[in-house]
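One structure coming up, written as structure tokens, with questions to follow.
As you look at this complex, bear in mind that one protein chain is not there, while each of the others sits in place.
Order of writing sets the chain letters: A, B and C. Residues in each chain are counted from 1.
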Amino acid sequence: MSHLPQSKSRRQLIVGGAAVAAAPALFSIARAQPAAIKIGFPVPLTGPFSAEAQDQVRAAELAVKEWNAAGGHKGQKCELLVRDTKLNSGEAATRTLELIEKDKVNFVVGSLSAATQLSINAVTRERKVLFNSISQSDTINEAKDWSLYTFHEALNPHLTAGAVARYAFPKFGKRIAYLTADYAYGHEMVRGFQRAGQAMGAQTVADIRHPLGAADYSAFLPRIQALKPDVLVLCNFGRDLVNSAKQATDFGLKQGTKIIAPVLLYTSRVAGGPDAFEGILGGTSYYWGMEDKIPSAKKFNDAFRKAYGGAVPSDYGALGYAGILSVLQAVKNADATDSQRVAIALRQLKYDWYKGPQFYRKCDHQSVQSVVIVESKSKNMKDKNDVFNVLAIEDANEKNLRSCEEMGHKVS
Amino acid sequence: MSAPQATSATPTAYARGLFDMVQRHRVAAVLLFLLVFPLLMPYHALAVNILIFGLFAVGFNLLFGYTGLLSFGHAAFLGVGSYLTGIAMVHFGWHWLLALGLGVVSASLAGVLIGYLAIRTRGIYFSMVTLALAQIVYYAFYKAERWTGGENGLRGIQVPAIEVGPWTLDFLNPVTKYYVIYVFVAAALWFVSRLLASPFGAVIEAVRENEQRAAACGYDVARSKLLVFVISAALCGLAGGLRALHLSVVPIDSLHYLQSGQAVMMCLLGGMGTFFGPFVGAAVFLTLEDVVTTLTRYWMGVVGAVFMFFVLFFPAGIWGTLVQRVQRAVQAR
Amino acid sequence: MSATETPILEVEGVSKHFGRFVALNKVTASFQPRKLSAIIGPNGAGKSTFFNVVSGAFPPTAGRLKFKGRDITGLAQHEFARIGIAKSFQITNVFKQLSAHENVRVAVQMRHARYELLRPREAMRELADRAAELLARVGLAGLRDRPAADLAHGQQRALEVAMALAAEPELLLMDEPTAGMSPEETVVMMDLITALAAERSVIIVEHKMKLVMGICERLLVLHHGEFLAEGTPEEIKANAEVRRVYLGQG
Partner (left out) sequence: MEITPSLLALQLVTGIALGAIYALLAVGLSLIFGMLTVVNFAHGAFFMVGAFVGLYFLGLTGNFWFSLVLTPLVVGAIGLVTERFLVRPLYGRGIDYPLLLTFGLSWVLIEAMRLAFGVEGLPSSTPPELRGAVDLGIGYFPKYRLFLIFATAVVVIALWLFLEKTRYGLIVRAGSRDGDICRVLGIDIARVWLVVFGIGCAIAGLSGVLAAPTRAVNPEMGVHVLAESFVVTVVGGMGSLMGAVVAGLLVGIVFAMTSLFAPELAELSIFVLMAVVLLIRPQGLFGKAGLMG
């Protein structure tokens, strides 16, 4: 339709025409001097997890700023290319292709949600580009999806759930009911709890699967009510958690039953309000409140507060920070910017960016790290950021992960 | 194309001449354009998406624009095409070409099933039945995690190299990928163009115009509808299969009803019931979304507003309106 | 009635009920080939129902239809057209967006290509020519490329007749062919009908008795869903019952 702008009917084409015209220009702005190390950062800036994603971006930009301020690598600065996945795997794959094919990024860090990280990984793996995922999933480290270029900065469901189980089951009882979002991530959570539970003789009285993203859980609750379990585990995430927690409370389940969740998101707790979460405990990869115990957390929080007018980083935000720093550190260590050599350097890396010592397990590149057990506050909160009590921190321990064999890796 | 003429002739005459030429050789025109298309696009992956969704919209338009049946279930055919192509390659290690074939065949079969049930209803109920049946397909694939990867989507679809006679093409090279997919889309467009010019093409227009009369003329309305439905499904299935090769994953969203909604939007934006419309629609929609997304976090609002604008002021769509304008210009002389 | 030849259409004890309402009550009639017959009757006599049943729009509740001795009860609408029963509707019924010529061409095409996917229709010249002939036959040769929607009412009726003829029917059914026509248009249409009847059987359903008196060889009078009388125009004119019915309703 290259002739259309010349034809009389120009007006109808403004939109399309403008778009086509604008696009290349716009992208050439984004293109930077060849020297820079480019890291693609695809995250769901729009959609249900946009709050988390925007925090991921803030933290990642902070990491880049610090690293560049420290002189980068032999004067080579880092540039962050943020793209919106819209929490849609197709869009995530397309954007990753754009980052690799057009923007020629050296590495990709990012993703939020199991599905998008797996589709990003499918693209990067095939093109041998290093990808450091900052979102939870057990699948990505399994041999089927894993590659030398696949790293996993975030916690995984098995580890998180296990830690919460180890803390909560002995305290609150052995008859456990699960309300689970019916997708891989949810199932992985349940498996994590049950594994850890077996050791201490916990027994599953029900595992009820609910559709992902359901708005109403009332239909699942009477049955749980009738079972009178000691512990109800909400194996879902974000808004599903807010809704199910809220409605479980309405059904008076909190009398006699302790409600726990594998992952308590800082942002969804802020959004959901204290009532919905009252007394609920769960795990998280990071809570700013642990700064009094962990020096690196203090350092990170202060930098973040300074950069963003006193705001504190969220759990997923912090992952953006760590995900970038690890890769950039590996660039220094490898003295190279090609994915293969940086990957090799990453395998060796021992680091403590924000939550205590971490390292990537050799066989599957899962970052071995601590898990924080927190409980939602509903009274005497100092300010709007003061939403959790830190109950415990389970230190990083390779034993808490599934074995390399189980993940399908032949032990190297 | 032939820009120099523009200076010699009046814009109207120029537009008319060009327009007639384009209409006469519509396949040639669109293929010629698509040949140079990647150069106009910000990046190749987007250009490939436009090829694929253009085909998706063309397939949908055959049913919506030409036969007057508004289906909300076409995601089912895109998805089935994608998944079956992917499953054949990932789980059975089929050659990508065979897998693509399987994708198209399966989509057609899904078309037979859904179409057979849906054409018994009319109007908005047809739309709703197609929606409901498509949702059932969605959950079926969602549940079959072992085969489809469920919510995580199907991964591991890899087409490293393609043998064409003596040569091997690197499918990971975006340019190569574009032109390989281009070949399939080209073939499909040629087919659609022939179909529309065929006697059956006349029959489906007759059915759209007046079912009662078409039946009185001796045409089996139900069977004709079903046939178009299946052909439309097959085309969307092909689009789906190509998408699986392109993304190397199959997202579960490809079966979601919002995907069906997208087909409707593209069709209307470009101009339903016109040959080029769906492609124009797909191109504008995806480019617009892509660009707006890069400019602002509030892309949804902007795209929604633009869409409303078109519904209100250009109901015939971009290409459709252009066609009308030129025809008016022609009659004016 | 000369029973030597098998009738073109036989209606045997046909009834049509809509819920509790009986529109047709066990009507029986038989129509000879190449004759022009008319069904007449006052409003609500069941004429349209009769027309719809014999033209295949919907099946009878009871009774049988025979076409050239073959039982065709319950065949689908499109099958009626294929075996050779064509119709023109009471309310004009054409493909409004399509050109006059395309309207007829599509109708002609039915006999030759129904599910042809890849052959270009331009290549099928003979169909286009046949369509042009038919247009000329009904006096629309000049308007070949007009969209049907733009034609005058009478012209649309004529176009519909051309479409009906396109199916090469042995039996042509017409529901009030002159409804809503100007006197001039009516005359033209009646001439056309008489001309057509010379080659094939024609049955017209008509409300205006006078209109058909002149041209029909045989009339059947419907009243309250039953045949009241049957015979030549003269016989019908003479029939007291018929007079009462028509006068009765003015």
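The rule is simple: a contact is a pair of C-beta atoms (placed from the backbone, for glycine too) under 8 Å apart; a residue touches a chain by one contact, two chains touch by 3 or more.
Owing to the predicted nature of the structure, the values given are computational and were not obtained by experimental measurement.
Shown chains touched by the undisplayed chain in the intact complex: A, B. Which of A:148, A:270, A:311 or A:390 touches the hidden chain is settled by the complete complex: it is A:270. The omitted chain makes contact with just one of the residues A:143, A:214 or A:344: A:214. Residue in contact with the omitted chain (choice from A:252, A:295 or A:357): A:252. Residues of chain A in touch with the missing chain: 46-48, 50-51, 54, 182, 205-206, 208-211, 213-216, 218-223, 225-227, 239, 242-243, 246-247, 250-252, 267-268, 270-273, 275-276.
Contacts to the hidden chain, counted on chain B, fall at residues 70, 117, 120-125, 128-129, 131-133, 135-136, 139, 143, 257, 261, 264-265, 268, 298, 300-308, 311-312, 315.
Just so we're on the same page, only the chains that are shown with their structure count from here on.
Chain B has the Cα centre that lies closest to the mean of all protein Cα atoms in view. For the pair chain A and chain B, the distance between C-alpha centroids works out to 35 Å. In whole angstrom, the spacing between the mean C-alpha positions of chain A and chain C is 73. Averaged C-alpha coordinates put the centre of chain B at 43 Å from the centre of chain C.
Annotation for chain A: no residues touch two or more other chains.
If you check the complex, the residues on chain C that touch chain B are 55, 76-82, 86-87, 89, 93-98, 102, 105-107, 109-122, 124, 163, 166-167. Chain B contributes residues 1, 3, 6, 11-12, 14-15, 18-19, 33, 36, 40-46, 49, 145, 149-153, 155-158, 160, 172, 174, 243, 247-249, 251-254, 276, 280, 283-284, 287-288, 290-291, 293-295, 297, 299-300, 306, 314, 318, 321-322, 325-326, 329 to its touches with chain A in the complex.
Residue ranges of chain B in contact with chain C, taken from their complex: 194-195, 197-203, 205-206, 209-210, 212-221, 224, 227.
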